[in-house]
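Attaching a single structure in structure tokens format; questions to follow.
Shown here: the complex without one of its protein chains, the others still in place.
Then we have chain A:
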Amino acid sequence: MVVWTDFERTTIQDIFSKIDYAVVGQAAFSRCLIVYPWTQRYFGGFGNLYNAAAITSNPRVSSHGKVIMEALEKAVKDMDNIKATYAELSALHSEKLQVDPDNFMLLGHCLTIVVASQLSKAFTPEVHAAFQKFLAVVVSSLRKQYY
């Protein structure tokens, strides 16, 4: 059972209330495809991912970035039940999409970088730690249904 402090709870909810899902989702997801290019293997149907400029302007990349953020919001809305919330998504990533779960934290790193650049000084070490913990719980829940 994950135990959240009041600080962690309010911090996570505060971050997600401040960020624009379309902007942050697109930025984080495109960054992931650029910085860790092997992650492109899962997006063969997305069209032109040939270089950073193509990835950044790819409309399927931006809409998928938003999808990811909306999925993360589900976890934010029910922080005490993230494992249950993501049971289906975990099975999807494992059985249908067949994503190597080590990739989840790569996206997590990029999301952290984007949120950090948006919040700047407000992204203190303590806020960063809370965000990291949230991401770790999300990743762990997404790994649960893999066998």
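The rule we apply is simple: a residue touches a chain if its C-beta (ideal position, glycine included) is under 8 Å from a C-beta of that chain, and two chains touch if they have at least 3 such contacts; residues count from 1.
Quick note on the criterion: contacts and distances are computed from a predicted model.
Hidden chain, UniProt protein name from the list "DNA-directed RNA polymerase RpoA/D/Rpb3-type domain-containing protein", "Collectrin, amino acid transport regulator", "enoyl-CoA hydratase" or "Hemoglobin embryonic subunit alpha-like": "Hemoglobin embryonic subunit alpha-like". The residue from A:T56, A:N81, A:N103 or A:Q145 that touches the chain not shown here is A:T56. Only one residue from A:T11, A:S30 or A:S62 touches the chain missing from this view: A:S30. Among A:Q40, A:S63, A:S94 or A:Q118, only A:Q118 touches the chain left out of the display. Screening A:V67, A:A84, A:L97 or A:A129 against the full complex identifies A:A129 as the residue touching the chain left out. The missing chain lies against chain A, touching residues 30-31, 34-35, 52, 55-56, 109, 112-114, 116-121, 123-126, 128-129, 132.
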